[in-house]
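Heads up, one of the protein chains got dropped from this complex, but the rest are sitting where they should.
Should a chain be cited, it is by its letter among A and B, assigned in written order, with residues numbered from 1 in that chain.
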Amino acid sequence: MSGFRLNLRNGVGDALSDETINFTFNGKPYQGRKGDTLASALLANGVKIVARSFKYHRPRGIFTAGSEEPNALVTLRIAGRKEPNVRATEVELYDGLIARTQNSWPSVNFDLMTVNQLPGKTFSAGFYYKTFMGPSRPGHKATQFWWICEQFIRRAAGLGKGSAHADPDRYARMNAFCDILVVGSGAAGLAAAQRAASAGAKVIACEENPTLGGALQSAPDILDGEPAKDWVSHAWEELAQEPNVTVLRRTTVQSYFDDNTFLAVERVADHIAQPEKGQPRQRAWNIRAKSTVIATGALERPMVFPGNDLPGVMLADAARRYAVEFGTSPGRSICVFTNNDTGWLAARDMAKSGVIISAIVDVRLDVADHIRAAGEETRAQVRIGAAVVKAKGFRHLSAVKVRDFSEATGHVSGHERTIPCDVLAVSGGWSPAFHLTSQQGGKPQWDAELQAFLPGAPIQKWHCAGAMAGQFGLRSAFRSGEEAAVKALADCGLEDGESSVPVIDGDSVDHAPAPVLEIKTPGKAFVDLQHDVTADDVHLAHREGFISVEHLKRYTTLGMATDQGKTSNMSGLSIMAETQGKPIPDVGTTRFRPPYTPVALGALAGERYGHLAAERLTPMYDLHVEAGAHMYANGPWLRPESYNLPGENVEQAYIRETIAVRKSVGMVDVSTLGKIDVQGPDAAEFLNRIYSNGFAKLPVGKARYGLMLREDGFLFDDGTTWRLDDNRFLMTTTTIGAGKVMEHLEYHHDVVWPDLKVALTSVSDEWAAVAVAGPKSRAVLRKCVTDCDVSNEGMPFMGVRDGEIDGIPVKIARLSFSGELAYEVFCGAHWGRALWKALEKAGEKFDITPYGLEALSTLRIEKGHVAGPELNGRTTPLDLGLGGMISSKKNFVGCALLQRETFSKEDRFQLVAVKSLDGQPITGGSHLVAGQKDEPGRSQGHTTSMCFSPELNCYISLALLEGGFKRHGEKLFASSPVRGKHVAVEVINPHIVDPKGGRMHG
Amino acid sequence: MRLTCPYCGERDHQEFTYRGDASARRPSLDSQSIDEHNAYVFDRANPDGIHHELWNHTSGCRTHVVVARNTVTHEIISCDPVGPFAKVMK
Partner (left out) sequence: MVDQPEMLSPLHDLAMPRAASDTAGVELGERLCASLVQVQAWPNTVGRVEKALSTLKGEITIMPSGPGRWLIEDESEGLEDRLRKKIPSAVGAVTGLTHGRVVISISGRKSEWVLASGIAIDFSTDAFPVGETRLTHHHEIGLTVHRTGETSFDLYVFTSFSRAFWQWIERAGEEVGYSVT
């Protein structure tokens, strides 16, 4: 290691262990210690440039020591585990870690893209809008110009690239419930958790970092006679033992949703080389809390002055933490530039750890004696009433220029002095991290004393504590933590619990800064480091009329990068306020959006079933797969598309299956049909109100085809309903419609007619169902059915009977979707496999052919039966030639609005079939037009369900055609311009097979 | 968002299905009036404040619940059962 590691001892580098860790950065091997972050290890190795900036490709260095880092974004790991845009300040070092810089080419130290900053104003505020949304350029519309330029700009500007490989790791979820969620484990969070736990509340405490204690981890104070770090570690250890306390480390509470629900992401295995077996990489916690204590601390903010983005410029507290916690000097010689007391104390703590402090520069003239005394301990030169006017250096800070500064006027004066240094530690004061309350719409309130926004009044059950609530300093933190806990306990109806504040021996610090965040001298001074937004950009936006803070944000992209402006918002606001001549609170703040830090998509998605949804399988699924069926996703169901014989494609297979049904017999798994048990003394009355046709007088032992309308008169669903008993019906619905029909029925029962005594139960999964269709279907049933007469007399068309097949109790209904003599056989689902096999065996003699969805569809298209593509939500029964199923003897759902004039117009889309005249297949969704390909004319309708019809020996399709009922025989074209198809077709009657119905009634 | 099912207790809103404006009342079964049905199907207020919404606890006991919710603050004011058992549950 080069010489940036300090002399490690008690109190210096306590985060580190002795274990050496090997890692590579941009392919070069380095060593760090266990306990290092990638950032601290890079600093210890003297690596100064870790990134190139977003627009200008300026070299950038490590700026913070936490998740607010704007600069040090790196890509971790390789292949499927590659992860871009990770903050080096949060990465825990492990052996073999691979990290690379982003947004630089060919290398981070020599980046050709730096040319982006040469043409000066090229990428100033609003560049994209001005260049690409403005007036057309000769030959190009502006948007076309954008298309041409986009690829180059995208390469030049941007962040890391994701991996094209599948991520091999798991991302788990956890649902949690608690009385009180405590966010943050610093002094305030600890006090709140202790107090809440002592009252018996169920507590979940989340800490973003691997170690608990927040600022106490590096605080110089002594608590109950122990160093703060030791004291807080013991306190948390003890608390975590309590059965009612769950402590989650490495867990960022990312999002605060309505009704006190939270998303927290736990980085379970990001700190090890790869997750262990079964272990997720990350776990997304969905936490529902009765109340919450937010103790997220405060974020230090920078100062704005020319050159403030040079590597070597970093936040003062970050520099302090690298020295104290990680035993690493951020540089050889450190200058501190501050507008408040904490910068001085940072200098003192660093000096105590062995860091060389060259100067302390404070914009204030009035600095308290004990703070000046702390400064003197560093033996640095002290400049009060002075400001850094420029950071100098080629690719890295080498010196700062300092001039006298007047807090009253904001002007600099006097001689420019140069102070050589390689790190400038800046402190512009502290901004409470009220991101979570802001996400929920909490309105921040300006505190002029602290020169900061505070979270404002709660609008949900939250209570703020510690620095986040403006309660700076340990005593205030402990006190406000306990106070917040008492309020949270009251939210949960619990008693106050016990106080346990330690005796504190330490600094007394005034956290109020001077109201100075910008030093106005010429040069590029950055406000938003991650998006390369300068102070000049903010001024320019103002000149161009972007006055509102929301407009300014979008126009300049200030605060819109992956860090959401954690370190830039306050400087941006203060510059805006000054430009507008208004006080800061009048300018207002933008609302923070979830998540707090970037979240991996894997963590949000968690683990889901299959591709998108859980697969539903019928009881016969395995048999279909064994028979070589092509399985096809039909909604959530996996169904056989066709049973291809060796060498057959899907079309050949379904044509063979269709012919087999028409000639002999086939069988199809229809277990996916929606099935609803409708019972009760008012069941018949209820169905009569729901269906457009009559059901009140349906005899027991009979089925009836029914149409359901929506209340607006359009068709909703169809299916057969069987009367099993006076007060008991079995309704079937379409496969896809099952869920929505159930909700439709429940709505009408619960909300519209609650007085009807009817019970509705989904029994879709209770019954397996097989349709046996074809002229030989009766013969097949005769061979296997016992206890039931399946003759034409014993079981007439639409008859429903109980019987047995091989000992399996079955319900048989004589129904036909195919137009052939056909039966639907239902049995208990756990017998479904046995039923299928029994029917197959009984049908052997007749060459019974299993058929899939394609043949099922072909059979019904040839018959002119409608299904999903025709029940598209825009058709009425009249449009589909089902006007005869509208009862005039009763009122039903949809009957009034079905009377609307528009539904009786003759030019409505009406159901027809079309057949291909030139041997070409008809594409589904083709438009029906009158003209040839070059001049097709307007669309007069469209095709819905297509197939090859063995009956007509050509391709056919059902279609919805303007005034189609009267246009049979007309010649049109089925046109699909996007597929380049233009097929000559003839309009025909949709009832192609057996229009009189002799076959199914036979 | 958390909704309180009168039967199952408080649950995530993902267990519920939104069924629209709870103030819509279907005209009586005897009515064939297009105007009355138009109002029932299409006319909706879009209140800035308290809105009564109908939710079905589809992934639970399947009870319908009338949720009074403030569309501005997202506050849930009440969750009341509807249906045959509403009186028994209240």
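Here is the rule we go by: contacts are C-beta pairs under 8 Å (C-beta built on N, C-alpha and C of every residue); 3 or more make two chains touch, one makes a residue touch a chain.
Just so it is clear, the structure is predicted and the values come from calculations on it, not from any experiment.
Novice: Please pick, from A:Gly27, A:Gly225, A:Gly278 or A:Gly581, the residue that touches the omitted chain in the full complex.
Specialist: Missing-chain contact among the listed residues: A:Gly278.
Novice: Please identify which residue in A:Glu238, A:Glu607 or A:Asp918 touches the non-displayed chain.
Specialist: Considering all chains, including the one not shown, the answer is A:Glu607.
Novice: Touching the hidden chain in the complete assembly: which of A:Gly96, A:Pro168, A:Pro809 or A:Gly1002 does that?
Specialist: For the chain that is not drawn, the touching residue is A:Pro809.
Novice: Please identify which residue in A:Ala172, A:Ile272 or A:Ala984 touches the non-displayed chain.
Specialist: A:Ala172
Novice: Go through chain A and note every residue touching the omitted chain.
Specialist: 172-177, 202, 277-280, 286, 607-610, 613-619, 621, 636-637, 671, 677, 679-681, 725-728, 757, 759, 761, 763-768, 786, 804, 806-809, 828-831, 833-834
Novice: Since one chain isn't shown, list which residues of chain B touch it in the complete complex.
Specialist: Output for chain B: 7-8, 11-12, 14-15, 59-63, 81, 83-85, 87-89.
The rule is short, and it goes like this: only the chains that are shown with their structure count from here on.
Novice: Quick one: report the Å distance separating chain A from chain B, using the average Cα coordinate of each chain.
Specialist: Averaging C-alpha atoms per chain gives centres 27 Å apart.
Novice: Write out the stretch or stretches of chain B touching chain A in their complex.
Specialist: Residues 1-2, 12, 17, 19, 26-27, 29-34, 36-38, 40-42, 54, 56, 58, 62-64, 73-74, 76, 82-84, 86.
Novice: Under the touch definition given earlier, write down the residues of chain A that touch chain B in their complex.
Specialist: Residues of chain A touching chain B: 257-259, 261, 286, 288, 459, 689, 711-712, 743, 746-747, 749-755, 757, 891, 895-897, 899-900.
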